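Below you'll find the structure I mean.
Heads up, one of the protein chains got dropped from this complex, but the rest are sitting where they should.
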Amino acid sequence: MVFSGLTFLFLFLPVTLILYYIVPFRFKNAVLMVMSLIFYAWGEPIYVLLMIYSIVMNYAVGLMMDRESDHKKSILVFGIVLNLFILGFFKYFGFLVDNLNSLFGLNIHAKKLALPVGISFYTFQALSYIIDVYRGKVKSQKNIVNFATYITMFPQLIAGPIVRYGDICKEFDKRFITLYSFGRGALRFVFGLAKKVLLANLLGEMFEEIAAYGSGVSTVTAWLGAICYTLQIYFDFSGYSDMAIGLGRMMGFTICENFNYPYVSKTVTEFWRRWHMSLSGWFKEYVYIPLGGNRVSALKHVRNILIVWLLTGLWHGAAWNFVVWGLYYAALLLLEKYVTSKFKLPGWLTYIFTIVLVIIGWVIFSADSLGAAGVTVASMFGFAANGFVDKVGVYYLLTGGILIVIGVFFSMPVVGTIQKKLKKSMAGCTFLYIFAMALFVCCVIYLVTGNYNPFLYFRF
Amino acid sequence: MKKIVAIEALLVALLVGVMFLLLSGANVRENVTAEEVEAASAQFVASETFSAKVGTELNAKRYMGLNVADYSAYVYYVATQGMDVHEFLWVDAGSEEGAEEVLAVMNERLTSQMEAFDEGYGPEQMALLEKACVFSMGRYAIYIVSEDSEAWKSAITDVLEE
Partner (left out) sequence: MKSKNKKKKKNEVFYKVFGVTFGAVVLGLSVFTLAYPDSDYSSAEKRYLAQIPELNVDTLADGSFMAGLEDYEADQFPFRAAVMQMRAGLDETMGKAISQGVTRLDGDHLAEVFEEPSEQAISAVVNAVNAFSARYPDIDMYMLLAPNAISVYSDKVAGHVLTDDQNTYIDGIYRGVSGAVTTIDIREAFAANRGAVELYYGTDHHWTTDGAYLAFTYAAKPLGISASRKYVSGVVNNTFSGTLTSSSGFSVGKLDDVKVYLPAQELSYTVEWGDGLRASCYLTEALTGDDPYEVFFGGNHASMVIKCGAKTGRSLLMFKDSYANCFIPFLIGEYDSITVIDPRYYYEDLDMLVASSDFTDVLFLYNANTLSTDNALATVLNNEQ
């Protein structure tokens, strides 16, 4: 099930919220757990079994570490191995087999395995739990319903943010569910929904149409396509995070922020402090810092960065273009740390470089193959098959220009500032209220009439 | 310590069990015959609403755009007149790749049928085409346009699975 769908909005959400609010506090977690399992099973009727197994296994591992603290380490290793095995098998088996086949000329016939939705997210959440229990940062959760609720909570189950157990465990026992928090959550949810349905989906449609031209594009067309995807993935993913945070708040939970206007970054380093913060935070906490982070020799530091970014790339998908994408950023980050930071460059210059590099990164990320990515990048920088501009480029410029400008506007921090200013006055509040409800109505109109509703991060 | 090993062993066994459950049940037989498919389809073919008749190789070439003679086995029913979209085709393409190729042809047929009846030319036909079941299983490809397409698909799947 997706948040941006009629079944969720007008069937699942009202039923879940009503049940959740009606029952006394001690049953709320159970209600949330059951509804979340239904939510997950709706999209994965068979693979829900795997997630249930993951819950049981990680719950047991947590308890074991508490009871037999002498053997904590071996139990942790056991837990990590099982979690990574599940993730690795269902996500990377086909990729591994394909590469073995092409490397060694074998012909192993791998059955096409379906990638269970959200497996990267819930596995990483489970790993963060058992590692933190091992470190003593948190106590293991004795109540399996509470633990299951942590793993399955439908707001962040499918697409994050990746919630660390320590950040949320207290709220299982005590949280505030008020009309005020419901209203705040609802507003956040509506804005997230609008980002997804009105911006991401439409930008995505335009991107798909442009992508269909393949290599037969002009420079303008290639740039338009790349910009569309850059905006689409931001609004798709941050919109989904907004909805997750909003839904969490409606139920009294505080879910961490995941995006902080990443496209305003002046350096690539800054970009990764603003994009998908819960993932980069996870890798920092559980891979980078244990490896020594940057408090080691330069050589080891380089190694650490390469490892983390190789994994980050791989996490996004079982394909070589994701690995290249990850290593691309590793190279850029290392360049910034060891080379360009020595120079004093004006902010606007580094901003232009950063945003162009980020756009190129998305071209690599979104392409069907490394070759296709290369062709697109070449087209963007003067080697286009159809010259600088052609009829197709003009068409998309004129029919999609408004949408792109709106998209760029809403990706800037100025929208946050404007929102704050509006809330200061009665007139401003009224405007915001009407605007938000109008957005919601538009979203419903588009959901009823549109058939195009992809979710880019669904492969994770 | 013994308790830990026991629990760990149990967890691994549970994982194996879950994986077995998830990965099995999708095995396709290699030796399905046309007679079996005909038998499974009999009740749907005999239904009052299904107005198609047994089709020949030439029919398949003309309407489906497929040379069924190239493949080891097939079962084909096609309507006798053009305004009728009822149709059924099962092909043993010999391999998964072959089945994918046949599936592509079948999908093209479905698309061009939809185009012929789109835009109000034939809403009843469109409704039937919308619930068509066109799919492949292992080395077999199947095309079903009928009021009972879902049930028919179930019946065929039962025959094709182990």
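Letters A and B name the chains as they come in the text, with residue numbers starting at 1 for each one.
Operating definition for what follows: a residue touches a chain if its C-beta (ideal position, glycine included) is under 8 Å from a C-beta of that chain, and two chains touch if they have at least 3 such contacts.
It should be emphasised that the depicted structure is a prediction, and the values quoted were computed from it without experimental measurement.
Engineer: Could you tell me which displayed chains border the chain that was left out of the figure?
Structural biologist: The undisplayed chain, in the complete complex, is in contact with A, B.
Engineer: Quick one: which of A:Gly5, A:Gly88 or A:Gly216 touches the chain that's been left out?
Structural biologist: That would be A:Gly5, which touches the missing chain.
Engineer: Among A:Tyr180, A:Tyr338, A:Phe388 or A:Phe409, which residue is in contact with the omitted chain in the full complex?
Structural biologist: A:Tyr180
Engineer: Mind listing the subunit A residues that contact the chain we can't see here?
Structural biologist: Here the touching residues of subunit A are 1, 5-7, 9-11, 13-14, 17, 42-43, 45-46, 179-180, 182-187, 190, 202, 391-392, 394-395, 397-403, 423-424, 426, 429, 432-433, 436-437, 440, 442, 444-450.
Engineer: With the missing chain put back, which residues of subunit B would touch it? List them for me.
Structural biologist: Against the missing chain, subunit B presents residues 58, 61-63, 79-83, 112, 115-116, 119-121, 123-124, 126-127, 130, 150, 154.
One rule holds for everything that comes next: only the chains that are shown with their structure count from here on.
Engineer: Using mean C-alpha positions as chain centres, tell me how far subunit A is from subunit B in Å, no decimals.
Structural biologist: 36
Engineer: Help me check something: in the complex, which residues belonging to subunit B touch subunit A?
Structural biologist: 1, 3-4, 7-8, 11-12, 14-15, 18-19, 21-23, 26
Engineer: Under the touch definition given earlier, write down the residues of subunit A that touch subunit B in their complex.
Structural biologist: Listed in rising order, the residues are 46-47, 49-50, 53, 56-57, 60-61, 64, 68, 71, 74-75, 78, 82, 85-86, 89, 111, 113.
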